[in-house]
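Input: a single structure, listed below in C-alpha coordinates.
A single protein chain has been omitted; all remaining protein chains appear in their positions.
Showing chain A:
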Amino acid sequence: MAGHKVGHATLKGPSVVKELVIGLALGLAAGGLWKMHHWNEQRKTRAFYDLLERGEISVVHPEE
(Lines give C-alpha, C1' and ligand atoms only; values in the text may rest on other atoms or scores of the structure.)
Protein backbone atom coordinates (compact mmCIF):
# COMPACT_ATOMS: atom_id res chain seq x y z
CA MET A 1 0.00 0.00 0.00
CA ALA A 2 1.33 3.50 -0.71
CA GLY A 3 2.41 4.83 2.66
CA HIS A 4 3.94 8.01 1.38
CA LYS A 5 0.95 9.74 -0.08
CA VAL A 6 -2.62 9.52 1.11
CA GLY A 7 -4.81 9.35 -1.95
CA HIS A 8 -8.01 11.26 -2.55
CA ALA A 9 -10.51 11.03 -5.36
CA THR A 10 -9.67 14.51 -6.65
CA LEU A 11 -6.89 16.06 -4.46
CA LYS A 12 -3.15 15.26 -4.21
CA GLY A 13 -3.13 14.53 -0.46
CA PRO A 14 -0.48 15.14 2.18
CA SER A 15 2.94 13.55 2.16
CA VAL A 16 3.44 11.51 5.34
CA VAL A 17 7.21 11.62 5.08
CA LYS A 18 7.20 15.41 4.70
CA GLU A 19 4.98 15.83 7.77
CA LEU A 20 7.15 13.49 9.83
CA VAL A 21 10.31 15.31 8.82
CA ILE A 22 8.81 18.72 9.59
CA GLY A 23 7.52 17.42 12.95
CA LEU A 24 10.93 16.03 13.82
CA ALA A 25 12.64 19.27 12.83
CA LEU A 26 10.25 21.31 14.98
CA GLY A 27 10.73 18.89 17.88
CA LEU A 28 14.50 19.11 17.60
CA ALA A 29 14.33 22.91 17.40
CA ALA A 30 12.19 23.10 20.54
CA GLY A 31 14.45 20.58 22.28
CA GLY A 32 17.45 22.60 21.19
CA LEU A 33 16.00 25.72 22.82
CA TRP A 34 15.60 23.75 26.06
CA LYS A 35 19.17 22.49 25.81
CA MET A 36 20.39 26.07 25.40
CA HIS A 37 18.48 27.04 28.54
CA HIS A 38 20.04 24.06 30.37
CA TRP A 39 23.58 24.95 29.26
CA ASN A 40 23.03 28.56 30.29
CA GLU A 41 21.86 27.46 33.75
CA GLN A 42 24.92 25.21 34.07
CA ARG A 43 27.20 28.08 33.07
CA LYS A 44 25.62 30.39 35.63
CA THR A 45 25.94 27.75 38.35
CA ARG A 46 29.58 27.09 37.47
CA ALA A 47 30.29 30.84 37.46
CA PHE A 48 28.58 31.18 40.86
CA TYR A 49 30.71 28.46 42.45
CA ASP A 50 33.87 29.83 40.80
CA LEU A 51 33.22 33.27 42.25
CA LEU A 52 32.43 31.70 45.63
CA GLU A 53 35.66 29.71 45.55
CA ARG A 54 37.72 32.79 44.66
CA GLY A 55 36.10 34.77 47.46
CA GLU A 56 34.65 37.43 45.16
CA ILE A 57 31.16 36.76 46.49
CA SER A 58 29.88 35.34 49.73
CA VAL A 59 26.67 33.64 50.81
CA VAL A 60 27.28 34.65 54.44
CA HIS A 61 25.82 37.93 55.59
CA PRO A 62 28.63 40.05 57.08
CA GLU A 63 28.25 40.57 60.79
CA GLU A 64 27.58 44.14 61.79
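Going forward, a contact is a pair of C-beta atoms (placed from the backbone, for glycine too) under 8 Å apart; a residue touches a chain by one contact, two chains touch by 3 or more; residues count from 1.
FYI, contacts and distances are computed from a predicted model.
The UniProt record for the undisplayed chain lists the protein name "Cytochrome c oxidase subunit 2", from the options "DDB1- and CUL4-associated factor 13", "GATA amidotransferase", "Cytochrome c oxidase subunit 2" or "Guanine nucleotide-binding protein G(I)/G(S)/G(T) subunit beta-3-like". Think of the hidden chain as still there; on chain A it touches residues 1, 3, 6-9, 11, 13-14, 16, 19-20, 22-24, 26-31, 34-35, 38, 41-42, 44-45, 47-49, 51-52, 56-57, 59-60.
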